[in-house]
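With one protein chain removed, the remaining protein chains of the complex are shown where they sit.
As written, the chain order gives the labels A and B, with residue 1 at the start of each chain.
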Amino acid sequence: MVAPSTPSSAEAPGTPAPGPPPPALADAVRDDASLRRFLHGLPGVDQVGVEGRSAALATRSIKRASKMWAIDTAISMVDLTTLEGADTPGKVRTLAAKARRPDPDQPDVPRVAAVCVYPDVVAAAVDGLAGTGVGVASVATAFPSGRSSLQVKLADTRYAVEAGATEIDMVIDRGAFLTGRYGQVFDEIVQIKHACGDAHLKVILETGELATYDNVRRASWLALLAGGDFVKTSTGKVSPAATLPVTQVMLQAVRDWRDLTGELRGVKPAGGIRTTKDAVKHLVAVHEVAGPEWLTPRLFRFGASSLLNDLLMQRRTQLTGHYSGPDYVTVD
Amino acid sequence: MTDHTVWDYAPAPESRDLANLKPAYRMFVDGEFVEGTGEPLKSINPGTEEVLAEVSTAGPSDVDAAVRAARRAHEGPWGSMRGSERAKYVYRIARLIQERGRELAVLESLDNGKPIRESRDVDVPTAAAHFFYHAGWADKLSHAGFGPDPRPLGVAGQVVPWNFPLLMAAWKIAPALATGNTVVLKPAETTPLSALVLAEIVAQAELPPGVVNVLPGAGDVGAALVGHAGVDKVAFTGSTEVGKLIQGQLAGTRKKLTLELGGKAANVVFDDAPLDQAVEGIVNGIFFNQGHVCCAGSRLLVQESVAEELLEKLRRRVSTLRVGDPLDKNTDVGAINSREQLDKIRELSAAGEAEGAERWTSACALPDRGFYFAPTIFSDVHQSMRIAREEIFGPVLSVLTFRTPDEAVAKANNTPYGLSAGIWTEKGSRILWMAQRMRAGVVWANTFNRFDPSAPFGGYQESGFGREGGRAGLEAYLDV
Partner (left out) sequence: MSEHRVAVAKTYKLYVGGAFPRSESGRSYPVTDHAGAFLANAAQASRKDARDAVVAARKAFPGWSAATAYNRGQVLYRVAEVLEGRREQFVSEVRAAEGAGADEAGALVDAAIDRWVWYAGWTDKIAAVLGSSNPVAGPYFSFSTPEPTGVVAVLAPQDSSLLGLVSVVAPVIVSGNTAVVVTSEERPLPAITLSEVLATSDLPGGVVNLLTGRTAELAPWLASHADVNALDLTGAPEEARTDLERAAAGTVKRVLRSPVTPEDWTREPGTARLRAHLEMKTVWHPTGV
């Protein structure tokens, strides 16, 4: 197995510089057998328990003042996404415009975290976002299935990075994972991470295909061990995509990783989060499961498209006191 | 963007008006709400220490009148009614509880101090479920395995505690009615209101007069009720101390007795447990209903190899529990039911410290008024300490450790109680091995504090005898 490179999120201010992994983790990645032992030695996840906890988290209601803050925070965490076969540079430039100024009538609305597109339209996004600080994320590695050779996946990644992507959303080889070839998945992540250079790496687990929470936990740790900056739930092409319990299991993983290593890694639920209510539930989970330090776009993102407009409508409702309508936000 | 101070949960209180609180409540005898001859009591809102209402209480003559009314109803309409008709009355009660669910939930939280989230999601729906479940038995008793025509006992005298006032009343009344008995119920002194609203529901459901009677009052009313010669069956839920007195009091009589008493449940966590869910289960086990639960998982037994890790996770999780206004939907832990109970919890916690256990208490904010106790975890607890042996009945967890499964079983069973137990492990065969050996009437594996009318509930040893719920629970109200 190849050695993981330094996770780039560790460069963020306030994050301790990564030292050598603790002995337990160094052992974990020594070889295939060790990796397997480590992943299968993780505590199990009880489905009913984790879903019950998520249901309880979803009943929290937050203060009005906090709600405004939560909406703005959620907006700033959005990876505004278009991943269609019909995408064009024009469509991407429209999205970029939305990203830099989500609500033309409300200049104080924060910008989104990033725009997320296919590699061949990265250039259009870079163009549209120049100087805004909004990231350009690109899915790579034969997204969404990941069914190609490592060479193709590496080329795909380099192609996106060379075009100016600052973040790469890769998919893991679920086939390899489900047949227990963890070392292969690990090596692939390590090599993609290397190919990313300075770009942040989000590792998409496609939890809908992993089927069990135990697998979600193992895959999360595998991605963290291999140097992924973020663990991400889904491509958005498979149902179920992001669910609160899945996000919760990932949040537990990054929390436990922090306890073990001192490093902060991120989580990105993607797909299926469409309403402000959903987003706030996720933020409650971030706050209570991982902790308040994760309530930042550096460590938590929403992969979404329609969510942004709902957040904007709810934001207007907060400000005006009456309900807003879809004609009052831009459709891009 | 990382200013965490702006992140706060809103007070999201249910409206107190929903409770339709009246200034005065009267006892329910023979189908009428009437003044009792006892000294009226004032029911207190433990969340604020304010008086909620004045409640008339029963004197000895009222107990007699209620038992006679129940007897008349049993020998009259109720005793001769076909099971299929009796069933429909009981179904009506279930439906009316559902219809008046919000009112009952708010009233229960006001009178008891429990969080509205629990009264709304657990107490009230489970109470309705108990009536719904038992209603269906009323015309199927010949299929229950107690012979072709099992007969009711007659008049049931029932005494319930303050921790689940409505739910415990439902646990008692529903099977009694379904099996054809009539009932005289005494709710707890500090929480009489929801039982009296249940009496309203009984009247609303047009049950014949005397089938259900509710007598508020203190222990003396309970003693007079269970001692009354006209009572055929006594069902008591409460402390082991009082349960022993009742069992002694009933010696030499032919009254059938069932007791659901205290507990000191062990919640056993093995090193292969799903730890994050175990933490949730431990929290639910001891902080549900402020720990005022006879089957609370008050003794945490952790395998030494994961004790540190688990305790750290547990403390972090408990720090997120919100203690406060019972009517706030964001409240996790409400008010202690009474000053007396608060004093008892404080006294035992002080004993824990004095005996050398390590105390950790959540730094959560507590309201200025009302009876509150911050969630507390004692580690380095040993079997000999009072906090490991006595029922605290509050949000206080005692943590002990073990090394082997045999040791876990030995420690778990080392108590005169035997109500419930918890097991946390991913290994199926170990769950069953443990479940066989735990001396407890209810064993929760990889979960805790689950209740259902179809699942029998009750204790071993000094946690009482007889079961409530399920087919087995019918036996308590049948002459079999």
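Please note the rule applied: a residue touches a chain if its C-beta (ideal position, glycine included) is under 8 Å from a C-beta of that chain, and two chains touch if they have at least 3 such contacts.
No experiment lies behind these values; they were computed from the predicted model shown.
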#### Entry: Absent-chain contact - pick from B:T37, B:Q247, B:T361 or B:N414
B:Q247
### Summary
Per the touch rule stated above, chain A touches the missing chain via residues 46-49, 51, 211-212
### Summary
Had the left-out chain been drawn, it would touch chain B at residues 129, 145, 147, 240, 243-245, 247-248, 250-252, 254, 259, 261, 416, 431, 435-436, 440-447, 450, 452, 454-458, 460-465, 467, 470-472, 475, 480
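Going forward, only the chains that are shown with their structure count from here on.
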## Note on the structure
chain A partner, complex, touching residues on chain B are 1-4, 6-12, 117, 272-277, 280-281, 312, 320, 329-330, 426, 446-447
### Query
Across the complex, what residues on chain A touch chain B?
43-46, 48-50, 52-53, 59-67, 69-70, 73, 76, 110, 252, 259, 287-288, 292-293, 295-297
